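The other protein chains are all here in position, but one chain of the complex has been omitted.
All chains are identified by letter, namely A, B and C, in their written order; residue positions are counted from 1 within each chain.
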Amino acid sequence: MSDSSVAEHTEHADRPELRHHFADEQQQRNAAALGMWWFLGTEIMFFGGMFCAYLIYRLKYFPEFAAASRSLDLKVGTLNTAVLICSSLTVAQAVRAAQMGKRMLQVKLLLATLFFGLVFLGVKAYEWENKYKEHHIPTFDFNAKDLMRDNQHLFGLDKLQNDPHALQVREAEIQQHSQIFFALYFALTGMHAIHMIVGVGVFSVITWMAWKGRFTPEYHTPLEIAGLYWHFVDIVWIYLFPLLYLIDRRPGA
Amino acid sequence: MSEHTGHIVPSRLNWLVFFILIAATFLTAWIATIDLGPFNTVVALVIATCKASIVVLIFMQVKYTSEKMTKAVLLFAIAWLILLLFLSLTDYSSRFAG
Amino acid sequence: MFDNFPLWPVGASSHSFAVDALYVFLVVVSVATTLAIFAVVGLFAFKYRRRHGREAEPIEGNLILEIAWSAAPMGLFLIFFAWGAVIFFDARTPPQDSTEIYVVAKQWMWKLQHTEGQRELNELHVPVGKNIKLIMTSQDVIHSFYVPAFRLKQDVIPGRYTTMWFKATKPGTYHLFCAQYCGTQHSGMIGEVVVMEPAEYETWLSGGVPSGTLAQNGQALFTQLGCSTCHRFDVQGRGPNLTGVYGKPVFLEDGRTVIADENYVRESILVPAAKVVSGFKPVMPSFQGQVSEEQLTSLVEYVKSLSLSSSQAPATAAGK
Partner (left out) sequence: MATAAVTTEKKNYLNAEYGIRSWLFTTDHKRIALLYLVSITAFFFIGGFFALLIRLELLTPAGDLLTADMYNKAFTMHGQVMVFFFLIPSIPAVLGNFLVPMMIGAKDLALPRINLISWYIYIIAGILYLHCIATGGVDTGWTFYTPYSTMFSNTRVIEAGLAIFISGFSSILTGLNFVVTIHRMRAPGMTWSRLPLFVWSHYATSIIMLLGTPVIAITLILVVLERTLNLGIFDPTRGGDPVLFQHLFWFYSHPAVYIMILPSMAVISEIVPCFSRKRVFGYNFVAMSSIAIAAIGFIVWAHHMFVAGISLYSALVFSFLSFLVAVPSAIKVFNWTATMYKGSVSFSTPMLYAFGFIGLFTIGGLTGLFLATLGVDIHVHDTYFVIAHFHYVMVGGAVMGYLGGMHFWWPKISGRMYPEGWGRFSAMIVFLGFNLTFFPQFILGYLGMPRRYWDYSHMPEWQGLNVLSTAGASFLAVGYLLPMAYFLWSLRYGKIAPDNPWGATGLEWRTSSPPPTFNFEETPIVTWEAYEYESMPLPEEVTLER
């Protein structure tokens, strides 16, 4: 750490939050915010690589993707989206509370954020556990039998009933291609969950800082920056929800 | 020095955004069950983009920031993502056809 | 003494000349540009070298010059692009009357199969002056079929067919390389392409002990696997009549249209349900895992032979 160098450079001694190399707080805040925005740009491309793979395989193996998507629990997915939106609201309100200098309100809102974040992760864990029970985790005894059972028509399996060999082969294919969906599902939701876990860790620190009264209407940059990250993770989920859960939910299809 | 605090978003606006987001979430889940042909995906993505936009504009305060760079960075990154997807498709779209 | 310092590869295909011509053009332009830049740098460096009593003159820039030296290279590049594109387009579009040879690559060898039935390992015999189309796939990793004398290469990818074509113009023996890194013995995955006079080639063809042409093998397999019970030629069976299908557009059940090329036939054998012909039910079983890549090539070849008029393919006409 640069404590020694800060001590050496005493011109900001009266402003403890201001680091030595910045001229004023405004410059420091702007630098941090810009840094976070660029980092979020990086994150877009990080998920972008997976979105690219997703797009191509979705075009290539649409029936399997549609069927696998239907096997995800829509109610739980919708609910979880709502939970994440709640957490975004509490973050936005916490920033507001900091801007107005209300310490306890900040802390409560941040605790609520942590709560919603953990609920989201809990629900995600529950969904993954179900995937495990359904044998929908790639390579862990992966089995797409239930997908075939529920989507006879979509896969054209109904037309193959009197040809056991054809059935068998088509089934092997469905097994493979739906596994690609689930590979991408776990890659995408897993990367998202890792981001959530990091977010919860960061917000624990932020909550502690808020509790200690570190944030004032003049200085609450860490909260603001962490908030940007949290909202971004929320936005990723806003896209993952339709891309994973809503590929094809039409009743007739 | 009011610059330091930035713009304070009214509480009511935050709540309004919240309700729109929740409503849109249920809306998109419901619309997905109606047969719109190929437009199901389009509608789902349009709704997602609207939701993402208001999060960016209000919650992330991009609407209020005096900083031009924020928008530029955002547009930059999105443009790059589209380049990746679009140019990969120049290969795949014409490969599937053949 | 130049045995150890060859400067130019032999050219032995209809392509070599085209590629060489463009290459020479590029070399000439590049050398001229490089020399010009070196000369100007050298001239400036010498003429304006640091001397006492002479100061540098401040010059900010010159818009017209900037535009000129942006536009001029761009114009030149457009020529490179267009010329290169024409050659590439030609190299990637096999003529209709090509003789087909199947290539199966695996770590670390080339298996080649002539439609007449001959099989070869790491050695390919072709007649001079005939268009040859290679239909290639790999059993394991990505390889690349590269014959420098023909100035052609194409990656060979597992799970699908890629094609390339050439017309050899000069009899001789030429190197065949794997150009895509494929593991331990990558540099040992080499072979020879033997280009022969047509008469000599006929002798070579008949010299071997082919167990029948590729299409004939395919036909036998077609019956053996029971394909012929559905794909009938006399009456409409459960599957479409395959006569004349190859190379033509096929209307699919889901409204799309595809051209029935090698990849389509291959896919239809392995993944029948993917593109079902309009008016038929997806009842065909997949043969994934049941037929080897070699057998697959013979089946594809047989389906093809059903579309060729007897004048073009005497060998297969006899088999029919």
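Definition applied: a contact is a pair of C-beta atoms (placed from the backbone, for glycine too) under 8 Å apart; a residue touches a chain by one contact, two chains touch by 3 or more.
Since the model is a prediction, treat every value here as computed from it, not as a measurement.
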Inset, instruction - For the chain that's been dropped from view, list the shown partners it touches. - result: A, B, C
Legend entry - Touching residue (missing chain; options C:Val41, C:Leu121, C:Cys230 or C:Ile259): C:Val41
Legend entry - Touching residues (missing chain, whole complex) on subunit B: 69, 76-77, 80, 83-84, 87-88, 90-91, 94-95, 98
Legend entry - Hidden partner interface residues of subunit A, rising order: 1-2, 4-5, 8-9, 19-23, 27, 30-32, 34-35, 38-39, 41-43, 45-50, 52-53, 56-57, 60-61, 138-139, 173, 176-177, 179-180, 183-184, 187, 191
Legend entry - On subunit C, residues whose C-beta touches the chain left out of the figure: 3-9, 18-19, 22-23, 26, 29-30, 33-34, 37-38, 40-41, 44-45, 48-51, 54-62, 65-66, 69-70, 73-74, 77-78, 80-81, 83-89, 91-92, 107, 140-142, 144, 146, 148-149, 151-155, 157-160, 162, 175, 177-188, 190
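Note that in this section only the chains that are shown with their structure count from here on.
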Legend entry - A-B or A-C - the one linked by more C-beta pairs in contact: A-B
Legend entry - Separation of mean Cα positions, subunit C and subunit A [Å, integer]: 45
Legend entry - Gap in Å, rounded to a whole number, between the CA centres of subunit B and subunit A: 15
Legend entry - Multi-chain contact sites of subunit A, meaning residues that touch two or more partners: none
Legend entry - Parts of subunit A lying in touch with subunit B, wherever the complex brings them together: 25-26, 29-30, 33-34, 37-38, 40-42, 44-45, 48-49, 51-52, 55-56, 59-60, 74, 77-78, 81-82, 85-86, 88-89, 91-93, 96, 99-100, 217-219, 224, 227-228, 231-232, 234-235, 238-239, 241-242, 245-253
Inset, instruction - Over in the complex, which subunit A residues touch subunit C? Could you list them? - result: 155-156, 159-160, 162-163, 165-170, 172-173
Legend entry - Of subunit C, residues touching subunit A in the complex: 271-273, 276, 281-288
